[in-house]
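We show some of the complex, not the whole, and keep each chain where it was.
Naming follows writing order (A and B), and every chain is counted from residue 1.
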Amino acid sequence: MKAVAKLTPVPGAALIDVKVPTPMPQEVLIRVAATSICGTDLHIYDWNKWAQGRINPPLIIGHELAGYVEEIGSEVDSFSVGDYVSAETHLYCGHCKTCCNGKPHICDNLRIIGVDCNGSFAQYLTVPENVLWKNDPSLPPEIATLQEPFGNAVHTVQTADVVGKRVVIFGDGPIGIMAVSIAKAEGAETVLLVGLSDVRLEIGLAMGADEVINARRESVAEIIKHTEVVLEMSGSPIAIKQGFNLLENGGIFIAFGLPDAPVPIDISEEIVFKEITVKGVVGREIFSTWERGQQLLQQINLAPLVTHQLPLAEYERGIKLQKNYEAVKVILLPH
Amino acid sequence: MKAVAKLTPVPGAALIDVKVPTPMPQEVLIRVAATSICGTDLHIYDWNKWAQGRINPPLIIGHELAGYVEEIGSEVDSFSVGDYVSAETHLYCGHCKTCCNGKPHICDNLRIIGVDCNGSFAQYLTVPENVLWKNDPSLPPEIATLQEPFGNAVHTVQTADVVGKRVVIFGDGPIGIMAVSIAKAEGAETVLLVGLSDVRLEIGLAMGADEVINARRESVAEIIKHTEVVLEMSGSPIAIKQGFNLLENGGIFIAFGLPDAPVPIDISEEIVFKEITVKGVVGREIFSTWERGQQLLQQINLAPLVTHQLPLAEYERGIKLQKNYEAVKVILLPH
């Protein structure tokens, strides 16, 4: 089969020919119908510091996907050949204390598809049965593959509990834009999106933002005085500082974006005296976030985010489009 | 009357003679039976950076107190002359959005006794009726005055919800030590106290700590591997860093200590990937924290913390004892 792999510990990736994998007893083999490019894939491609510390080549990359069950392992009993599926990408052990406390998505022995084991930029991949998700048949593959990042946005918004609240979202990446539509659907009073790209902010408006701010040109602090909820989805130290400044007494700060380095926080003024709650959010709750995501996709249309659909072989073009902010989400089609 | 005041914007304080104040219609006049020295008083005395930015001399300092109602304003209807009382020190407006949402202790227009208006290092002071607390008559004044800092500790522990949890407390100041006893009473599995003073850590053990660590001599990271709850009550950047390191996935970090400057936080590794919850805690909930505190004082004995009782005129000795870690809590007796 064809697959896109990181073969050596240097920037770049290669299109390779490799044997179709065989599922283990508790795994299924999926024929990939659509797989989408995530920021993590860009980091691995670019071989940034995080990737150097985490990735062991050779590795097939990619993790957002939709496809069809092609073969099942001998112990699989909940899925059949032909099922239309996506996959939770956080592989959990099911035995550690965190798993036992109902939080497998932050399993102490977490492994991630396309990071710690072969991924979905391929014609086929194997995944354990316990992370498989049966897709709503009304979602086409290029939307179904987006359920994974959409789940990040669902998990972020639900952790904040936005009903009746004024919400500011920092970060106009695909997940920040998705969060706009979810926050509106879940009863936020107002949702303001702060970003750096006019094209993306325009899509944010179309997805329901009450107002957008381009932080390259406009002063956030002059436009917004106070807010009750900040969803930090950019990882930018400036956004983090602004987010804390904007929060009212008793406010909520959700940390989803990943800064590259430690960020100085004025704990006394910004957390203690204002009694702020900060919550880290990663991944998706398995599978309650997927269920809520599926519901929301009946009222939220993600099509405007799918700016490009390319054959797998054009992965490098896709990666470049997404890096240059020319694309929002690029879908790769392996067949 | 006699009072201890900051008269000019320089280090130090003076014992002065001043007229007994007259209560406004919604205030009472309290004859102070006991008042205790808090870290805030040391900051004002030392005229540190925070004090320089906040305090407008002349000001009578002090805010932890117990005493008797001497006179009531014309509109006061819930208290009578002779009532044995203490006072919540966070004066709230009752009208702002935060007050209306049931959080007057972080009122948008907050004023603090002994910081923003005259305080309790005096023979008499006036306070608004709506912050008065009727003391349990079984508490002697030198214990009743400690309800205010004890309330800080109650509020900190309850914000964490420690039932069945392994808890690490950073900070062996009086409030950290009080938190030990509360965490044990509220069902923590284990409570470990990290501090810098053997004398205070010894008291921490006597108050119920399962283990104490003197961070001057011992390596916290070697002794404790993981914990579920960190109560940060020291304000030390080193403690904050260690606290985040120790937390397990899904853990809780309560920020009560006040660092002097911004502290670098590795948001990606320490908050996002571990899905940590950080909550700032300040003051006390009015008055649910006071009620819970009163209950707890039926089983927790604070007498070991009261290392010194001095006449008001010896305030400077008290301040020095407390600064030099020779005292835990110094009580001043104005009459």
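Following the convention adopted for this analysis, a contact is a pair of C-beta atoms (placed from the backbone, for glycine too) under 8 Å apart; a residue touches a chain by one contact, two chains touch by 3 or more.
Remember, it's a predicted structure, so these values are computed and weren't measured experimentally.
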> With 2 copies in place, how many does the full complex contain?
Replying inline: 4
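Rule of thumb we're sticking to: only the chains that are shown with their structure count from here on.
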> What is the distance in Å between the mean C-alpha positions of chain A and chain B?
Replying inline: 43
>> Per the contact definition, I'd like the list of chain B residues that touch chain A in the complex.
In response: 97-98, 101, 103, 106-108, 235, 240, 248-250, 255-268, 271-282
